[in-house]
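I have a structure I would like to understand better, so I am pasting it below and will then ask my questions one at a time.
All protein chains but one are shown at their positions in the complex.
When the chains are written out, they are named A, B and C in that same order, and each has its own residue count from 1.
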Amino acid sequence: MRLTYLLLVGAPLVAALVAALVRPYLRGVGVAGALLSTLSLAAALRLAGQVLAGATPTWGPSDMMRVDALSVLLAVCVSFVAALAAWLGPGLGRDEHYTPAQARRFRIFSSLFAFTMLIAVTANNVAIMWVAVEATTIASALLIPLHVSKASVEASWKYILIGSVGIALAFVGTVLGYFDYVHLAGERESALNWTSLMAAAPSMHPRVMALAFVFIVIGYGTKAGLAPMHTWLPDAHAEAPAPLSAMMSGVLLAVALYAIIRWKVVVDLAVGSALPDRLLLVLGLASLAVAALSLVGQRQYKRLLAYSSIEHTGLMCVGLGLGPLGAFAALLHLVNHAVAKGMMFLLSGRILDRYHTTEMGEVSGLLRAMPVTGGLFAAGMLALAGLPPFGIFFSKLSLVRAGFATGHPWLMALVLVLLLAAVVAMLAQINRMLYGAPPAGVRVGESNRWGLVPLVLCAALLVAFGLGGFGAFQTLLDRAVEIVSR
Amino acid sequence: MPLPTGYTVAIAQTALALFLAPGLVGLIRWLKARLQNRRGAPVWQPYLELRKLFAKEVVVSSNASWLFRVAPFVVFASTVAVAFLVPVLAVPSPFDPVGDLLVVVYLLLLGTFFLALAGLDPGSAFGGMGSSREMTVAALSEPTVALAIFALALGAGSTNLGQIVARTMADPAAAVSPGYLLAFGALFVVTLAENGRLPVDNPATHLELTMIHEAMILEYSGRYLALIEWAAWLKVLLFFSLLGNLFVPWGVATVLTPSALGWALATLLAKLVVLAVVLAVFETRVAKLRLFRVPELLAVSFVLAVLAITVSFLVR
Amino acid sequence: MIFLLMVAGYLFGALAALLFARGWVARWLTAAGAIIGGACAVTLAVAEVFGFDIGSFQIIVVLARRPWWLQGGVIQDPAQPLSAVFLGVVGAIAIPAALYSIGYTRAWEGRRSLRMPGAMLNLFLLSMSLVPLAENILWFVLFWEGMAVTSYLLVMTEAEEPETVHAGNWYLGMTQFGLGFILAAFFLLLPPDGSGDFTALAKHAATLSPGLKSLVFVLALIGFGSKAGLVPLHVWLPSAHPAAPSHVSALMSGVMIKLGVYGVLLFGLRLLGGGPAWWGGLVLTLGAVSALLGVLYALMEHDLKRLLAYHSIENIGIIFIGVGAGMMFLSYDLPALAVLGFVGGLYHTINHACFKGLLFLGAGSVLHATHTRNMEEMGGLIKRMPRTALFFLVGAAAISALPPLNGFVSEWVVFQALLGGASIPQREVAVLMPIAVAMLALASGLAAACFVKAFGITFLGIARSHEAEQAREAPVSMQVAMAALALACVVLGAAAYAMVPALGRVVAGLAGLPPASAVTVSWSLRVPLSAPGAVGQISPLPILLGLALLLVAIPIGLWLSRASRALRVSDTWGCGRIAQTPRMQYTAAAFAEPLRRIFAALYRPTEDVSIDFHPESRYFVQSIAYRAHIIPWFERYLYDPVIDRVIAWAARVRAIQSGSLHAYLTYLVAALVIMLGLLMLWGS
Partner (left out) sequence: MDSAFGQLTVLGSSLVLLCGLTLLWRRGSAAHIGAFAAQSVALAATAGLIAVVTGSRELWVVAVILLGLKGILMPILLKRMDRRFGSPRELEPYVNTATSLVIGGLLVVLAYIVTWPILDVSRLPTRAGMPLAMGLIFVSLFVIISRKKALTQVIGFLALENGIALLAMLGTYGIPFIVEVGVFLDALMGFLVMQIVIYRIQETFESIDVEQLNRLSQ
């Protein structure tokens, strides 16, 4: 089991080291990295199996690493999207516009990025978790200007500054929590462990924990892209190379949300769930509103996708504020969104390669120019709109249901209205890209067909979630829900 | 009492209606001529017209399709079918359960529908104009008819003609109830509209700007025209006997004895003559309305019908 | 068993389309799957409604328990009568539509693959068949949305035209709009134990306060009304239905919107178990308004398929008149009349499915032959496509409520129900009924006028365009499909004796309605009326036979009589014109002109005529261009303002992303400070 875990987090690290050591860049490095990322995915799945078997393994000095259903759920998502990015990222294909140097940089930092995220979701020690989340910023910030341009540099600066400040605030929260704990149970190496916090939570000081939670929510919320701290997100997602956008939008936000969830459980026990729930509902609704309205009249498709990420994170946030059923919806939504957004951003990369523009107005006839890509893009759109047979339909439905069941009809009415606006906006925008005739000078016909295989897999996965047969996945979700809402 | 005699009588009265129809129209024409100080054609002129038309050859437009040739038969058939349902002499006719007032109205609409199509078939501007106007008038007179039916049904508790007549005869007070009178007025206006009489349409003109019915059937000739004309005349008679027998049911035979039937025939003829005089006088007095004033007339009749309803609600 | 066969059939059809994608194999297999499914659906429905025993379908319930948090029933087992009716409607139209598609999609060969349309057609049919069978919120919504997304993709089949995309956006948008209300309605009924089972919902609903019940009903009415196309939620319908391939239009107009009716009945009768009179009054009013406005806008249409789409709004209105009347009678405890109203609504639902399906298929054949939907470019088609013309004529007569066809019979039942309204104790309410009667009568009269125009301008007269001259009769498969529906229009009219009591049994038991004692059936149809003991009665079959007899007898009589048999073919008489050209015919616009003037208050027509005269003399006109517009009230005064408002807000919100890093950081800190402040307040 320890070996599995080492594989999970070690493989990306090794990949990063290999890429860093081998210079100049060789394509073999990229292939090795992709294989390693797949290995880590396999490890994640194996770990999931073991967790399902009832194990919650812990490692490291004073058990600072721990894997339970929730973390393994996230780990699977992270390693999946990471593998996706690794297989479709620069440095593998023959015909591509990345220099070896860029490919090398991508390989190093994307692997590190994956590594940090995996650490974050498997850390038992909340401070380690914080360190890892902060490290994600560092690892990803340098990848945004992979093609150096004024826009990309600007985006990365905004990302790193806002992100660091936010994360620093999260650390304030962490310190406050520790502060409270220490005076309850004295100093210990294991003091910052989530497990020990949970143990002590009921007798913790509500004022302190509430204060801590505010800092935590604002801090990690910044990384999760919750309004009004979301401002870095559209820029970063839009300017980053597609595989990185996929990782950031697909799982980085989820990891940040995961951190919030971990703390929320503790705070619920210490303060009672009324305050945390309300905080999350407010932030979630704000994000939903900002995102939905920003989608209307959006001009660039990558920004469109970025805002839709904010929208969906907001939805998850609302779900987390709505008790067990809401938590279930949120986690289900998290998984589906990871797959869907990963797919969409990678598709947007293909579109960019073909049309050489991010302006939606200049993209047309996608279905004719690239039938499969266009079809998948349409499917992803419908999935994000929450239509069957895609999984988000169920998560959306259970979210609304949770809202009504917990007695927030008006909140749900608002949510539904905002969702309507978002859906219509995305539909109108993306349809303009899909149909019509491709502009002159755009080559017709798919290129790099093998690159489509993983994306088709994603679509299939989304449908599978929608038809919802997975007993194992189901139980994993239920376990995770138990952790979130105890 | 669906006795075999019942059927014979029913069929007989239909035949009678068919036979009387031209005469009635001839009478109206003659009366109008008299009122306008003309000598006028003899009352039996329409019979002669029919004979002439049946004897003549048919000229069909080269553009016309099979529908053009079917339409006259549909029109005639639907009108005759109505004749089976309308109480001319005796009630209850064994055909009474077959159709009620609504069936009567929509059967007549069926005829109009096909006639309008036939008007469009040869592709002449007149036909189109006629159909367009005819359908407009027909559509606009529907609600009035429906409400008149509603008013009657309120009183009689049924939309079946036999029932209505029987009920009215049962309590004569109903006949003079304001609801009935208003409904009568409404239905009278509808009669004018549906049969293309003045002031809605001028049956005697062939000036294209004023034509409605005549424009629609402009392309017809020979036996086809005969069928259409005969159906139109029959329609007039049927409306008259509706007005006469629904609102003033006395004289209608309820038992099928020769004496009763004879009496019924006498009263029927009397009612027809009276109504013919009324119509003739009316048509002589009024001038034809502009097409776009017709809706106002129909609106008047609609208001009458609404009043009829409300009144009958109040007195209920 | 049959149920499984139905599902299998549809899935098989979908699979076939996906596998083969083109060629006659794909076309036939796709259609075959749909036909099998449809046949099974009809069998199930007939068995249920007319009460044969064909065994229930336990198996699927076991299969279907897989998805998440499903408590209680999943699929009705066996189908409830009410659901069975709608299931039957789906199947009954699925068969001809599928048959039709064989010929219709041949034109796509080479241009467009059958993969998407074929698969979606079958999945569309499948989800439509499952919607009425769903017995649980999740399943209902799942199938409902499945129906929406598949039909959306079908509408987008011919997305080359920009207006198709526009229609698709509107369509999916309105679908999601409606879904919101439906979800709210459902979840407000959610019992504490969270079971989404309909029986559980009904049980819980009984305990709710009247106010909440009314709220739920209104929400449901809005949600399902937007699918049914009730005014003012109809805006998507006239653009979406025509955009789809014709056999899909037939399904959408004939079947899909009916499921909106099912939804209203589901809530009004089954879940909420009836309610105050004003529910019925609201439904009745909306129905009447929809009926009238639908036909009035149809009159102004010269696009054949749009015209038909507007008539769907009209007929949905008629159906809702019946349903609304039924609900009112229910609340006044007049069960016999209530049954009559519901029966009228359901009967018209079935009939409209038939003739609207027929008409759309006919319009499809015309489109297939002339490649245009604009009536002004048609004419004279009756000579080139006689059979299509005949079938279309039957449909036109049926939708114009001309006896003895089915349209008349069901409208007659609705009429009778309204006439019975006189016996509502509250006079001020009772007065509503005659008004509805008048509107219904006007609507049907205008419908007749409209279809004289539709048929006359399209099929009669002289061809107005080259395409119309070159038109060819539709392929056999399409003809057979239309023939079947035409026959159905006749039979359903004559078979009223069988239909009406069966439908009476269907509604029996819902919301405490008695078994259909209301409608007694002998060789004639007897329905109760206001005065006790009095009845209104008609006998569709004798009417049919009588007319047929007369139509045979009269020509024979003429033949036997001494009447002349000579017939000469000559030119149309034209006041001495030399030659007659198509331009001299009445146009659709001209035909509708009188009504356009009469209802000017509604249309607010604006016309621009541009004449350019002959250089020599103003008495000679070289050309006249005439263009007329009418105000689309709802788009302009209801939807556009909302959309504009949202866009304005959006612009304001997008300003948040100003680009200034300092602003961003300020938001962050501001959020922190505000939260801390709130925390302080919360603490003290």
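The criterion applied here is as follows: a contact is a pair of C-beta atoms (placed from the backbone, for glycine too) under 8 Å apart; a residue touches a chain by one contact, two chains touch by 3 or more.
On a predicted model such as this, the values are computed, not experimentally measured, just so you know.
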| item | value |
| --- | --- |
| Omitted chain's touching partners, listed by label | A, C |
| Residue of A:14, A:31, A:161 or A:282 touching the missing chain in the full complex | A:161 |
| Of A:1, A:153, A:274 or A:444, the one touching the omitted chain in the full complex | A:153 |
| Given A:27, A:97 or A:207, the one touching the chain that is not displayed | A:207 |
| Full-complex contact with the absent chain, from A:141, A:197 or A:290 | A:141 |
| Touch residues of chain A, complete complex, unshown partner | 61, 64, 125, 127-128, 131, 134-135, 137-138, 141-142, 145, 148-151, 153-158, 160-161, 164-165, 168, 171-172, 175-176, 178-180, 182-183, 187, 189, 191-192, 205, 207-208, 211, 234-235, 238-239, 294, 298-299, 303 |
| Missing-chain contacts mapped onto chain C | 654-655, 657-662, 665-666, 669, 672-673, 676, 680, 683 |
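We take it that only the chains that are shown with their structure count from here on.
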| item | value |
| --- | --- |
| Where chain B and chain C are represented by their mean Cα positions, the distance between them in whole Å | 35 |
| Chain centre separation in whole Å, for chain B relative to chain A (CA means) | 78 |
| Distance between the centres, which are taken as Cα means, of chain C and chain A, whole angstrom | 44 |
| Interface hub residues of chain B, defined as touching at least two other chains | none |
| Chain B residues within the chain C interface of the complex | 54-67, 73-74, 76-78, 80-81, 84, 97-100, 102-103, 106-107, 109-110, 112-113, 116-117, 119-125, 127-129, 131-133, 135-136, 138-143, 145-147, 149-150, 153-154, 156-160, 163, 167, 218-219, 222-223, 226-227, 291-292, 295, 302, 305-306, 309-310, 313, 316 |
| Residues of chain C touching chain A in the complex | 66-69, 137-138, 141-142, 145-146, 148-149, 156, 159-160, 162, 165, 168-169, 172-173, 176-177, 180, 183-184, 187-188, 190, 194, 196, 646-647, 649-651, 653-654, 656-657, 661, 663-665, 667-668, 670-672, 675-676, 679, 682-683 |
| Touch list for chain C against partner chain B, complex | 379-380, 382-383, 386, 389, 393, 397, 400-403, 408, 412, 415-416, 419, 422, 427, 430-431, 434, 437-442, 444-446, 448-449, 451-453, 455-457, 459-462, 524, 526, 529-539, 542-543, 546-547, 550-551, 554-555, 558, 561-564, 566-574, 580, 582, 584-586, 590-595, 597-598 |
